[in-house]
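Excluded from the complex is one protein chain; the other protein chains are retained at their positions.
We call the chains A, B and C, going by the order they appear; numbering starts again at 1 in every chain.
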Amino acid sequence: MATPAKVNRIGLEPQVYKGGKTTLCAGCGHNAISERIIEAFYEMGVDPQRVVKLSGIGCSSKSPAYFLGGSHGFNAVHGRMPSVGTGALLANKHLLAIGISGDGDTGAIGIGQFVHLMRRNLPIIYIIEDNGCYGLTKGQFSPTADLGSKLKTGVVNDLPPIDTCALAIELGATFVARSFSGDKKQLLALLKAAIAHRGTVMLDVISPCVTFNDHEGSTKSYAYVKDHDDPLEEVSFIPFFEDINVDYLPGSAQEVAMHDGSKLMLKKLEEDYDPTDRIGALRRLHEAARRGEFATGLIYIEPDRDDFLTLLNVVDEPLATLPLERVRPGKEALEEIMEGLR
Amino acid sequence: MATPAKVNRIGLEPQVYKGGKTTLCAGCGHNAISERIIEAFYEMGVDPQRVVKLSGIGCSSKSPAYFLGGSHGFNAVHGRMPSVGTGALLANKHLLAIGISGDGDTGAIGIGQFVHLMRRNLPIIYIIEDNGCYGLTKGQFSPTADLGSKLKTGVVNDLPPIDTCALAIELGATFVARSFSGDKKQLLALLKAAIAHRGTVMLDVISPCVTFNDHEGSTKSYAYVKDHDDPLEEVSFIPFFEDINVDYLPGSAQEVAMHDGSKLMLKKLEEDYDPTDRIGALRRLHEAARRGEFATGLIYIEPDRDDFLTLLNVVDEPLATLPLERVRPGKEALEEIMEGLR
Amino acid sequence: MSPSELAVQEARSTPNQPRVVNDFSIQVATVNGSGSQTANLVLLRSLLLMGIPVSGKNMFPSNIAGLPTWYTIRASKRGYIGRKKEVDFLVAMNPETAKEDVLTLDAGCAVVYDEPLKLNALRRDLTCYAVPFDKLVAPVCPDAKLRRLVRNMIYDGVLARLLGIEMPLMEQALQKQLGRKAKAVALNLAALEAGWDYAEKHLAKQDPYFIERMNETAGKILIDGNAAAAIGCMMAGVTVVAWYPITPSSSLCESLIGYMKKYRVDKTTGKATFAIVQAEDEIASLGMVIGASWAGARSMTATSGPGMSLMSEFAGLAYYAETPAVIFNVQRVGPSTGLPTRTAQGDVIKAALLSHGDTRHILLIPASVDECYTMAMDAFDLAERFQTPVFVLMDLDLGMNTWTSDPFAYPTRPIDRGKRLTAEKLKALGEWGRYKDVDGDGIPYRTIPGDGLPAYFTRGSGHNAKGQYSERPDDYVDNVDRLARKFETARAHVPAPIVERAAKAKIGIIAYGTSHYAAGESRDQLREEAGVETSYYRLRAYPFTADLPAFIDAHERVYVVEQNRDAQMLELMKMELAPEQVAKLRSVLHYSGLPIDARSISDDLLSQEGFEVAKPTTGRISAGSAGGE
Partner (left out) sequence: MSPSELAVQEARSTPNQPRVVNDFSIQVATVNGSGSQTANLVLLRSLLLMGIPVSGKNMFPSNIAGLPTWYTIRASKRGYIGRKKEVDFLVAMNPETAKEDVLTLDAGCAVVYDEPLKLNALRRDLTCYAVPFDKLVAPVCPDAKLRRLVRNMIYDGVLARLLGIEMPLMEQALQKQLGRKAKAVALNLAALEAGWDYAEKHLAKQDPYFIERMNETAGKILIDGNAAAAIGCMMAGVTVVAWYPITPSSSLCESLIGYMKKYRVDKTTGKATFAIVQAEDEIASLGMVIGASWAGARSMTATSGPGMSLMSEFAGLAYYAETPAVIFNVQRVGPSTGLPTRTAQGDVIKAALLSHGDTRHILLIPASVDECYTMAMDAFDLAERFQTPVFVLMDLDLGMNTWTSDPFAYPTRPIDRGKRLTAEKLKALGEWGRYKDVDGDGIPYRTIPGDGLPAYFTRGSGHNAKGQYSERPDDYVDNVDRLARKFETARAHVPAPIVERAAKAKIGIIAYGTSHYAAGESRDQLREEAGVETSYYRLRAYPFTADLPAFIDAHERVYVVEQNRDAQMLELMKMELAPEQVAKLRSVLHYSGLPIDARSISDDLLSQEGFEVAKPTTGRISAGSAGGE
């Protein structure tokens, strides 16, 4: 007797959420992130038909081919995923967009588009698979490489890193988090919350490059990150469609109500951390960085700001498929214009 | 009997520091900034032969033609002044570089190069002539336009501004200040300090566009800025070559020792403001912005960090003019290389 | 100026010239930011209302206010609307350029000038009319701050009187121009009348230039090419626009915003059927367009040369990934920090080949405002049909100057959304592959996110016909060969040229875009002045259509007229035409930044034909400020 297939709330099997076989190196952090994405979308019961996957160029940017095989994807040019994603969402505001970038793709050539995407609060899940180097071009330092971090060749990085989380907060992103490809639980919870959030989700996931940046002296090696992970809270996510009550001691947890009715439960690890306080969040990031640590978890959230698509006030249907009558004004309109020009 | 010409400490007359006749609109804030630059370079006794002026494209970017006529200048492409400036300084580390950009030139197309210049702490005086609009293309909103600010046509800006000062601080610039084209005294003092600083000076000068953005409803109009100027301190500059002692009540002023022996005296207007505290500076910027005000003055300074040219550890002479013997290795070198390839 | 001074000056003029009616050019020299644009457009429209074919061209500097600007209005009973090289009637308002403006005129020209400039002292072979503008403006405009703006309307009044433009039409033009701004209308009307009155009382007509009513402009509209293109985009059903301001293309998107807000917002819900985003730069603009087109929207951007250069990488991606994109390039003189307010046809070969690697793009080249309108619609249809970027190459002259036109016709054709896979088609095909050439025309079927049909992963060239990742040499070759085939298919679908064969003509002329007007006028000059008959081929698109070789074959020599230094269109032709055809091709180039004029073409062509050509006329205008910084 066949056991009934395991399905999610929209009746799809886990298999549906998988993608092609990865061509990344065995053990690459990026693969772990793909796995969490597969789980999160499966468990949240997202319709793959609604999802678009966008990326730039890099090992990280290849990874959308390795999850959600039934969704459309666009492997664009280096550093320009944000604009392509913006366009896709303008065409169809019902799409759920997930953009995958690398720290080189975002921090170097793509930092301009990153800045403007954050500023617009475009509703997209923007993931940086952050390994502190350019994996695909063989390991040069990227702009997130830490001061003093070493290349395999022994060369030392003498520039300060760009903290993409601090930048995103400064620029107006409404959901900013950092995680580690090795922290399954935290990453999964954050990804689910990301799916529930309406606005820009900026999720910097430290994701060791096992081939070029996993050695002693690197501050983005698996071992180093594991040792220097400094979680702000214990994150759990309760989707709107699950009726779970979690009890915490009063004051020991913060509950964030998401746009779709889901809840993000943050069990405090530090008395005073409040992820809705922008300047507090920045301070905390700076402090961790000064200690050589990575503050992870939900760093900042502003659940209620209007996202870019809302500001544009477009019709409810996707612009992409409006019929001719809706997009071509009538004869009178043209005549009126002509009259005005006589 | 001819009166002796007024000259500065290197014996040059004020005239020498002037440039061509401005082609900007009468009353444009940018012209006021050019005047302060002329004064500052004159009074500091900078040799114009040592100065290079760089700019992108915009009304602001035209202004280097209107000061320091005896210095070389390069009006580059839109948003890319930072890279051209970087190149010039790499070629000759003895040059004193002043880059003029606009809020569009920097905040929109140029934000990527801005980010990386700040991160490198390139020793350049980077001035944003900030009018919240694209003057040269007739007044569209720029990324520094404030939320809710109005165009002449009545259109309201619904995106948050990029605070270039906060960004510069976050990214590692070592001298970050904001001023107002209408505040002669403050701007002049900051410009002189900028000349004395070794490292990136990011000076955002609010500079009203009298033609397109000086109306009611604009938050970058002359009147609005005058009303909402929120100076952090009273800035005065004492150059190393002047032997002045200023007495302040203890605790009422902060003295910043500059790299060249000059002193920046900051008479406190607020008890607790400390421009060497990064996160404090960010908080203060956020607070002013929340109140709809512009925090001006010296916002942040870190006088001692190595600048980019120092990190590169190049020879003392300009690379540009090293003689052939210094830049072409000898025959033995080539032979050694060839031997290694056999 | 006292009446006696006037008398002196009359003596200097050449009163025995024959009357020149409706066939001359007026140049107004002012500084920008002085409100002269209103006065100039009123003058232009008044001539239109007089029924006379007319055109207006603005030569303005690359700054906002205070620098020399020249506006040239040409009245032409024969309907010539290209630039006229010679100035016949000068209005000299700008002290900075007045001297040079006057010195470069041909003998016999007329000059209205601001009295204090004393231009009459400069030459004796002109007809000079002094007007004390400051004195006249004071009484009509008590508010001293506004005088600068109103002052220019006075020369309209003076010209109306001197040339014979009917005042009621002038007033009508003024009303139209200023719309509902009652106070402005009143002030300007007063200035207009003050000018008229002054001329009536103090200026005795001495020059030969006259305006007389015709009936050539009934129903015509006045519009610039950018606005015309904007209307076309709206009518094409554009839904996503991403742009970054740049002269001379900004007003295309700005006009579009205006029209869309008026006609494309749901009256009841207030919601828009479009999204227009001012992007952070041109790379982002094209990225957004590509993303939107990929997701199924009709999407466009507009820019000029520097922006197009920045779009290079993305343009190549779109060519290979086969996403539609409509890109207007309103051309200006290159490069960046070049002459952004001067016109050129300098991006032709660059647009055709934009990006690295083997790429080739469709170009549409409108010559008129009407074509700006229709080709905007064509562009979207072609971009979606061929799933590729389509460049609409305009230029500053077409985009920013005001042109007369018949009113635009409402589109009768439905829009072509190209080969979109449907459930039925999928069934019919059996198996779908994103890049399969099922119809043999090189054009594959596509799906879009959210349509419920099979998804695919979009990349540049690294895929097989099914859209799967591939680095196989044969997959690559198959794919790029299909792309070449697709481009060949496009030949039959782009706008065909407009050809005029003259019966016994041995000479052909090929022109495109705004060179058309000067070329047409030049053909008349060649016929009338030198007895040279020419056939004419107005090119409207790239790839070239199949009839180009035949046109060349039918003539002994063919001149390709264009506004760039390097003969870029000719270069594109040479790349694909047979050597026999190439052997017949000659080039006529004009690249000073000013719009091309008929006289320059005729002189150049005739001298290439072995005629003796007179020294270039002195009518070289001094447009452009120099030096002094």
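In the analysis below, contacts are C-beta pairs under 8 Å (C-beta built on N, C-alpha and C of every residue); 3 or more make two chains touch, one makes a residue touch a chain.
Small disclaimer: the values here were computed from a predicted structure and weren't measured.
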item	value
Neighbouring displayed chains - absent chain, whole complex	A, B, C
Which of C:Y410, C:Y469 or C:F544 contacts the chain that the document leaves out	C:Y469
Of C:R45, C:H361 or C:R459, the residue in touch with the unshown chain	C:R459
Residue of A:Y17, A:Y42 or A:Y66 in touch with the missing chain, whole complex considered	A:Y66
Those residues of subunit A which, in the complete complex, touch the missing chain	19-21, 23-26, 57, 59, 62, 65-66, 69, 75-79, 108-109, 111, 134-138, 140-141, 143, 211
Residues of subunit B (touch criterion as defined above) contacting the omitted chain	20, 48-54, 64-65, 69-77, 80, 82-92, 94-95, 112-113, 115-116, 312-316, 318-322, 324, 326-329, 331, 333-335, 337-338, 341-342
Interface residues of subunit C (partner: the chain not displayed)	61-62, 305-306, 308-310, 312-313, 316-317, 319-321, 333-339, 341-342, 344, 346-347, 349-350, 353, 355-360, 457, 459-462, 464, 466, 468-477, 480-481, 484, 564-566, 568, 571, 574-575, 579-580, 582-583, 591-594, 620-629
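As a working rule, only the chains that are shown with their structure count from here on.
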item	value
Mean-CA-position distance for subunit B and subunit A (Å)	35
Distance between the centres, which are taken as Cα means, of subunit C and subunit A, whole angstrom	45
Rounded Å distance, subunit B centre to subunit C centre (Cα mean)	40
Sequence positions of subunit B contacting 2 or more other chains	108-109, 111, 143
Residues of subunit C touching at least two other chains	280-281
